[in-house]
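Structure record follows, encoded as structure tokens.
Other chains of the complex are left out, but the ones given are in their true place.
Chain nomenclature is as follows: A and B, assigned in order of appearance, with residue numbering initiated at 1 for each chain independently.
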Amino acid sequence: MKYYLVLFVVALLSIQIAVAQSRPYNVVFDLTTKDSVSQQSVIRWINLISKNNADAKLEVVMYGQGLDLVTKGKSIVADDVTKLAQNKNVSFAVCDIAMKHQNVDKSQLLPGVTTVPDGIYEIITKQGEGWGYIKVTH
Amino acid sequence: MKYYLVLFVVALLSIQIAVAQSRPYNVVFDLTTKDSVSQQSVIRWINLISKNNADAKLEVVMYGQGLDLVTKGKSIVADDVTKLAQNKNVSFAVCDIAMKHQNVDKSQLLPGVTTVPDGIYEIITKQGEGWGYIKVTH
């Protein structure tokens, strides 16, 4: 009996500790603009955050006009994207629905860029898992 | 005694299951721009999401310059708004404070459009209830 009680206390405490502990640096960036300042900003932020926080998990979700960031011949930060995409804690995820709507093929994406079935659902799922949310604009 | 213990275990598990289960497709869209691309984008997204996810709950909250989306004579997607507003899982909610500030009367809003006392509080309340949040810009 005592064993179960201890188990309950541990379970309760673990919930409270999970809530109280310092927040992990997990961020989903929402990019829907082709604006060059926004492209450069999100790359600068990701470079800085991953440099200063080795465990930070960062994902850029692109839909609407945001696809340019990772499209060959359109991205103004192609080298940075290609390099950052090799970092296992950084991902660039393009919305499949937006790709179809805009007739963009996977072969047009920079190396290492991934796709997700639905960009908006990807973002709200991350939010639901406790990731921070940043809309990229300027 | 044993009964209470079982009750506690069930209660604890139910909390964990609630956290772990797949996220419902509930989204509050924050619209503060009169930009035509943003108007068209949010309507396209809502059409697609509600078509692909019958249970998705979607709400567009408008304040600042976002009121044009649902204002007669200003909306460039008036037919879509009127049609979507009939869907019980889709709502277009205009901030009362913004309406007063901009001298917009309820009679100027498209059919089916609703109002909320405070647009920002509406948004953060939805966020607090676990809805996803998407800022509409481009």
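Throughout what follows, contacts are C-beta pairs under 8 Å (C-beta built on N, C-alpha and C of every residue); 3 or more make two chains touch, one makes a residue touch a chain.
This one's a predicted model, so the numbers in the text were calculated from it and none came from an experiment.
Sequence-identical chains make up the whole complex; the displayed set comprises 2, and the total in this structure is 3 copies.
Keep this in mind: only the chains that are shown with their structure count from here on.
Measuring from the averaged C-alpha position of subunit A to that of subunit B gives a distance of 23 Å.
Subunit A meets subunit B in the complex at residues 1, 4, 8, 11-12, 15, 30, 32-33, 64-65, 97, 101, 118, 120-121, 123-125, 127-128, 133, 135, 137.
Against subunit A, the residues of subunit B that register as touching in their complex are 1, 5, 8-9, 12, 15, 23, 25-27, 37, 41, 44-45, 48-49, 52, 130-135, 137-138.
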